[in-house]
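Questions regarding the structure given below will be posed in turn.
Every protein chain except one is present and positioned as in the full complex.
By written order: A and B. Residues from 1 in each chain.
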Amino acid sequence: MSRNENKVKIMPKAIVCEDCIIQGDVTISSGCVVHPSAQIIAETGPIVIGENCIIEEYAKIHNRIQPESPDKPHILTIGPNNIFEVGSVIEASKIGEKNIFECKSFVSSDVEVSNGCVICAGCHLSGGQHLLENTVIFGKHCQQREALDRISGSHMLQLDFLRKILPNYHHLRKAKQ
Amino acid sequence: MDFLISQNYVNYVCQCGLLKPLTNLYFCRHCLNLRCSFCCHHEVDSHFCRNCLENIPSSEAKLRKNKCNSCFDCPSCSFSVLSARATTIQVPMTVKEKQEGEESSTTTSEASSGKMVAKKMYYLACLACRYSSRDVGISDQASQNFCWPEQEYMHANRFNTILNYYQALVLHDKQVKQDEKRRKTTNKSKFQSMTDRTGLNVSAIRRQMGFDKTVSKPKNKPASILPSMTEEVEELSEDIFTKPINLKNITTIEQRFTQPANQPESVKHLYPQHKNLSIKRSIRCRHCEHNVIKPEYNPTSIKYRIQQFASSHVPEVRIIKCYPLMPNKSAFITLKLTNPTMNDMTITIMELPTDDEEVMMIDEMKKNFESLTVSSKSSLMRPSLIEDPRIVSCKPTAKLELPDSSFVINQRDDSAEFDDEIQTDKKDPKFVIWRKANKIAIELSITPNDLKVNDEVIVGFTMHYTYSTVPSTTAEKKDSQQRHALNARVYLNVGNIVDYSTK
């Protein structure tokens, strides 16, 4: 475990609360905010999280895709500006940018998420597929629709606020590369 | 409390013969019977919008077709409400600027007080599925209230003509019927006016005049409307079977049914829908016409003006624990009984009536009721509205060993809540385990019938209890504190037969 812990790379200006669980080869880029009790587990291969992502409480990002050959593990790359809300479980193979994974959503390991998608609260997404840009998955039956108009806007303001507030209340993990 | 764990273990028999948990039953103070929502009148007290919680007078509600003016349902996901969002945009807008405008978007309710009113434009957005009124081409509005363009639907004219036609037809029929009646009665009245010359003459003249009036009116049937056109139906295009469809652009059945007038096929026609209103209702006993429930008008209020919950009049039975159940072997169950009233209760646990007795009970109830309706003619109620009592559908599958004596439960005393000690009265019969303020725990023995593993074990008993009416008005005070002996039939689902082979 301690060897694994050493592999965690936190870039400067990222805010990572101390009591979250980060295991394996995880890279957290600058500008990210990781809330307490979040889990990032790089089980079978590294996880690279892009800039300005928010990972909330009980969110779990898990790379458990079995690599084709042991010396070439699958790297879960997550683009910038994603939000992983409370209790979401993400095992996707690849994630683009500006996606929102709402509370208690689930994305299985054979799904590839492009850009600007929203997985609404409680939606489960499994089965091999590639989500097109701006897809919204919503409702009890996980219907799909295409958002013509992005209303979620930017979450930069929220990030600014969290960057100001969180250091006052939490012990943070130090940046190390 | 059963409902909180989503299964009913203890059910009471309503007067109409349905089994309901105590929490869903009412107690009519005047008939001294249990009532449920099935055997009572439901009356609409007031209309309100459950989103903005605004009270809407019933006349206005009718005018607005029972929909709220200011709240909209999302047509795409149907379970969420659209909220107005504001954008601050500069006037001639290019696509690029539009996006920038959205990035600074905020919701309105508080933001509307800002000073940039002139520049603020509003649109409706669903926060669940990200539907927005821009998706279907509704332009942004300068004010967030009430001015959203109403959706036009194609059959509106047709519906109006049909409606007008039938209204005219009803009117016409009524007139014809009235005229016939008059024609019949005039002869009679003429005859009467010959015998009696006082008041009837005038009325006869009046009637005559009225008759004349109707004669002058044209009695033509309203011009019948044309049946809807059976236009040539277009042939299906060939590519309908071959063209791949994009499911994202096609509406679901549910989405279509939320817009019954239009039933759009494409998501491009999903317009915001006005929210349906909700009601507050009062519930009235059908036998004595007294209210058992009457809520306050205020939509946010949870208070009642009249509340006759069974749970505050009838002793509540709860299962504390039950030993493993095996067929033909006796087991103990522990029950807790609570007295919710301000008077001591004497309780006797008795056998359930047999089938024949139950039929007799029902007959007697019907008879009683018939005599009641004959005697009180002023009553508005119609016997047909009264639900016939039925035989309880649930049959017990275990035998209960009845306790040999009755027992008393103390009255409710709110201050006793802070007493912690459990009193055991020596005079109590053996089956009483403990008592605590207005609660008592008893232990009874049950013997399940010859059942299979995992079969449900149901026991039932009639609970005979004393009930004292509390005088509510001064007129009643004369015979205050009347004591009644009432019965409640209780069915307990005590669990399933365990598989003793594994034990």
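In this text, a contact is a pair of C-beta atoms (placed from the backbone, for glycine too) under 8 Å apart; a residue touches a chain by one contact, two chains touch by 3 or more.
Assume contacts and distances are computed from a predicted model.
Of the candidates "Dynactin subunit 5", "Dolichol-phosphate mannosyltransferase subunit 3", "Ubiquitin-conjugating enzyme E2 1" or "U6 snRNA-associated Sm-like protein LSm8", the chain left out of this view carries the UniProt protein name "Dynactin subunit 5". Only one of B:Gly17, B:Pro75, B:Pro295 or B:Pro396 touches the absent chain when the whole complex is considered: B:Pro295. Considering the whole complex, the residue from B:Cys31, B:Ile138 or B:Ile279 that touches the absent chain is B:Ile279. The chain not shown here touches chain B at positions 1-6, 9-10, 23-24, 26, 37, 42, 48, 50-53, 77-81, 83, 88, 104-107, 111, 126-128, 278-283, 293, 295, 299-302, 304, 307, 309, 311-312, 318-321, 336.
Contact between chain A and the absent chain runs through residues 19, 36-37, 56-58, 86-87, 102-104, 120-122, 139-140, 153, 157-158, 160-161, 165-166, 168-170.
Just so it is clear, only the chains that are shown with their structure count from here on.
Mean C-alpha position of chain A lies 45 Å from that of chain B.
Those residues of chain B that touch chain A in the complex are listed here as 76-77, 79, 85, 99, 102-105, 125, 128-132, 134-135, 247-248, 252, 267. Those residues of chain A that touch chain B in the shared complex are 118, 120-121, 135-136, 138-139, 143-154.
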